[in-house]
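Rest of the complex left out; these chains stay put.
Chain lettering (A and B) follows the sequence in which the chains are written, and residue indices restart at 1 in each chain.
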Amino acid sequence: MSDVVTVRGFVASEVKTILTEQGWPVASFRLGSTERRYDRTKSQWVDAGTNWYSVSMFRGLAQNASCSVVKGERVIVTGKLKLRQWVNGERRGIAPEIDAEAVGHDLFWGTAKFKRTTHTFE
Amino acid sequence: MSDVVTVRGFVASEVKTILTEQGWPVASFRLGSTERRYDRTKSQWVDAGTNWYSVSMFRGLAQNASCSVVKGERVIVTGKLKLRQWVNGERRGIAPEIDAEAVGHDLFWGTAKFKRTTHTFE
C-alpha cells in the first residue's frame, strides 16, 4: 500500500550525492511542482501553489542523475511518496519525500541526448 | 501539472462537514496510509511508516461521504495532492492534503451496499 506519485516539476537545487558505508551512491535534489489553474476573472492561467519535495535516488539511478540533472531543469519523477515526520527538540514537522523509481528530463521543455550506462553494484 | 495520487488507507477521524456561504457542503477527514515492507530478518511483513493526509471533498461527494464514511473504515481516495505551507507566528510547516476527486470504501476489507443519490447543486 505504497502511495505512488508521478510529478512533473523543476529542479530547485543541485543534485547532492553521498556514498553509503557499502559504497553505494545515494543522491537527492529539491523538486518544485507548480499547479496552474485558469482564472476566469483574468481570463488567463495563473499559478495555484507549489508542492515541494525532496527526491531520493539510489545506486544506478543516483549515479546517472548526478551526472545528468542540473538545477533549473525540468524533470518527470515517479516513485513512492513519503511524508516523513521529524522532531527537533520542541519543534516538529513533515518532510515530503519521493523515493524515486525513475527520473527523466521532461521533453515537453527541451531536447536530450541519452547514453546507456552499466553499473556493477546492481 | 497537478500531482495526482491514489491512496488506500484508514479513516482516522469522523467526517467534518461545513456549508460555504453559497450553501455548498465541504467535508474533510483524516486519512492514514501505512506502508508495509517485508523484513527478511524477521521473515514477516512489518509497518514502514504512515503517511497522514487531510482529505477534502466538495458538493455531492462531500454530502455523500458525510452520510457514508465512518471513523475506522478502510477507503480508497483519488485526487490532487496539495502540500500546503502554513505560517502561525514564528512557526511554520506543511499540511498534506488531498483534494478528492473520488472516495470509496475499500472492498478488500469489507462489503458495502451502494445507493445512488441526486444533488441539485451540481
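Please note the rule applied: contacts are C-beta pairs under 8 Å (C-beta built on N, C-alpha and C of every residue); 3 or more make two chains touch, one makes a residue touch a chain.
Keep in mind that this is a model prediction, so the values were computed, not measured.
Here 2 copies are displayed; the structure file describes the full homo-oligomeric complex as 4 copies.
Note that in this section only the chains that are shown with their structure count from here on.
Centre-to-centre, using mean CA coordinates, subunit A is 24 Å away from subunit B.
Touching subunit A in their complex are the following residues of subunit B: 1-9, 33-36, 49, 51-53, 80-85, 91, 93-96.
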